[in-house]
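The full complex has more chains than appear here; those shown keep their coordinates.
By written order: A and B. Residues from 1 in each chain.
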Amino acid sequence: MSGLTHFDASGNAQMVDVSDKAETARVAVAEGHIKMSPQTLDIITEGRAKKGDVIGVAQLAGIMGAKKTPDLIPLCHPLPVTKVAVELSADPMLPGLRIEATVKTSGRTGVEMEALTAVSTAALTVYDMVKAVDKAMQIGGIRVILKDGGKSGRYEAK
Amino acid sequence: MSGLTHFDASGNAQMVDVSDKAETARVAVAEGHIKMSPQTLDIITEGRAKKGDVIGVAQLAGIMGAKKTPDLIPLCHPLPVTKVAVELSADPMLPGLRIEATVKTSGRTGVEMEALTAVSTAALTVYDMVKAVDKAMQIGGIRVILKDGGKSGRYEAK
């Protein structure tokens, strides 16, 4: 047995049965970043105030992306999320933008996929808006940093 | 002026006008990876043959993800893609899976966002299927490695 719950005993992919799990309050936080040249980061941070809010658009795209998770990830359960927040902040040391997403629900499964999808979608949206000036940007560091609620207990990334 | 074409002179976000661009053959290739413990990678590579094809599911999710790009990325033009291929391969040195996506179209704008979205969706799908055994997996290295067709010419990542 592989230990992978998304497959039955014959190896068929399935949406795991969560019917008997309790509806509990759940939260997940994911993070990631998009690296770029210092010049590109300057264009974004200056734009926030004046000539085009890349960060505002990416934030909204991340929130909407979280709602599309069960549509994108084949075996993901549909879940009525009760909160989504996405934050992007400039990090000159990267250089680039750091992204963090927090998702909550009251449901039968966790929302780490929603948080990861929010981060990914926000990062892709930054790439789309800035690609005319920098094609070499790179998206990375996407991982779950906190997951809580449900039977399997609290997980915190080291 | 910011140089960001996704904003007009007043800083309003817009879907760039490509009406006057020619319809040309376009291709884009993107790559990325998902890192995991060596044990997790073993479960996936063994599963392919026997008890659950993580790679096959992620591949399909990546292809379908490419088709959802204009739905996910706010200012992306809808484009009828003419080819999508996604490949995942085990890399024991990572350790983890390397992902590469190739997208083609005949259209007025490039398909690098479709290729990047395919890679991201495939990586997220791997995370979803394997998270029961490894929550510390990390998605990274997502970037465009080739883009060709259209007025701006060929781009190859260094």
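Criterion: a residue touches a chain if its C-beta (ideal position, glycine included) is under 8 Å from a C-beta of that chain, and two chains touch if they have at least 3 such contacts.
Quick caveat, the model's predicted, so the values are computed rather than measured.
2 identical chains shown; how many in the complete assembly?
Per the structure file, the complete homomer consists of 6 copies.
To be clear about the criterion, only the chains that are shown with their structure count from here on.
Once you find the CA centre of chain A and the CA centre of chain B, what distance in Å lies between them?
Centres of chain A and chain B (C-alpha means) sit 15 Å apart.
Show which residues of chain B lie in contact with chain A when the two form their complex.
That would be residues 1-7, 11-13, 32, 43, 46-47, 50-54, 57, 60-61, 64-65, 68, 71-76, 112-113, 116-117, 120-121, 123-125, 127-133, 135-144, 147, 155, 157-158 of chain B.
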